[in-house]
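A single protein chain has been omitted; all remaining protein chains appear in their positions.
Here is subunit A:
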Amino acid sequence: MTATTTQTADRATAATVEFRSLRREFGATVALDGLDLAVRPGEFLALLGPSGCGKTTALRMLAGFEHPTSGEVLVDGEDVTRVPAHRRDAGMVFQSYSLFPHLSALDNVAFGLRMRKVRTAERRSRAAELLELVGLADKGERYPHELSGGQQQRVALARALALRPRVLLLDEPLSALDAKVRLTLREEIRRLQRELGITTLFVTHDQEEALSIADRVAVMRAGRLEQCAAPAELYGRPATAFVAEFVGTMSRIPGRLDGGTVEVLGQRLPVDGDVPAARDVDVLVRPEAVLVRADEDGTARVAATSFLGAAVRVMVRLGDGTEVKADVPAHEGAALGLGAGVRVSLPERAVLVAERRGE
């Protein structure tokens, strides 16, 4: 609570956050179904998942706006489950524009300091300092309706940081912005977070956003944690079929298990990770790992192509009707017209398999 004297730099000890078997029911629906997750000090952790997976509920529990049916929330090892929201020491940026419309940008940032009874002169200088930090030093006298969406979220970020919170909570702060602003602001958030070394939780449903800025990404589904790992690991070695398909693009190609290997597209490849019990499985492949070669005798046909810049994404329909997405370099892709015969193969590497989905 002594947020008044220290300076921005001396954040030697960032906080840890821990969710312990959090459970939350809203009537018959279960929003969180035993969530366990630990956030390291100073870490930027993204909570990723489809809408309704409980990621926002988890964040709001850390902020103190929701209360768990059972389980606990720990900040720095301390149980804060019963602490009211205004004593949680957590700065939050909301999805919708949440600035106080009746206050100028400067007064918005200074709002928390006013609640803490900081003297006027001190809080104005501190607020000005924070506005400078988010690059809006000259916009202090503007009112929210005079600011663009991106500027409003910057002010909201400055406001969230004003009390030097132990954790920073970002609830899809970029989803209301247009694509270009979204990119610059997310880099800026990342830069600020590194500079301040503040433990940060970032909720998003956009997997690209999560992979590009987080230290670790926690993928959630139906109120549970599926996998929590660094972006590269999440993409390269997804723990479950859900993660594999939610993060990045995945195609499913039917194959047949045979011991530790799988027979697919006429090839025999080793299986990576857990081997399911069933013999009929789907092999999960990323588009960049699928090799497509023009071949008039091939049974596969090009069903659609879309130009992505450096590559062309080709949708190939196999003989049995399965659709496979493949990325081919732009100069090769030019040769693959609609309906052209192709041959599809996989590189000689271990592949992920999942039980075949019942249609």
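Here is the rule we go by: contacts are C-beta pairs under 8 Å (C-beta built on N, C-alpha and C of every residue); 3 or more make two chains touch, one makes a residue touch a chain; residues count from 1.
In this text, contacts and distances are computed from a predicted model.
Per the UniProt record, the absent chain's protein name among "RNA polymerase sigma factor", "Xanthine dehydrogenase, molybdenum binding subunit apoprotein", "ABC transporter permease" or "3-isopropylmalate dehydratase small subunit" is "ABC transporter permease". Of the candidate positions A:E78, A:E141, A:D178 or A:D274, contact with the unshown chain belongs to A:E141. Considering A:F26, A:F100 or A:F307, the position touching the chain not shown turns out to be A:F100 (whole complex). Only one of A:K55, A:R159, A:R252 or A:K325 touches the chain withheld from this view, namely A:R159. Residue-level contact of subunit A with the missing chain is found at 63-65, 84-88, 90-92, 94, 96, 98-102, 111-112, 114-116, 141-143, 145-146, 156, 159-160, 162-163, 169.
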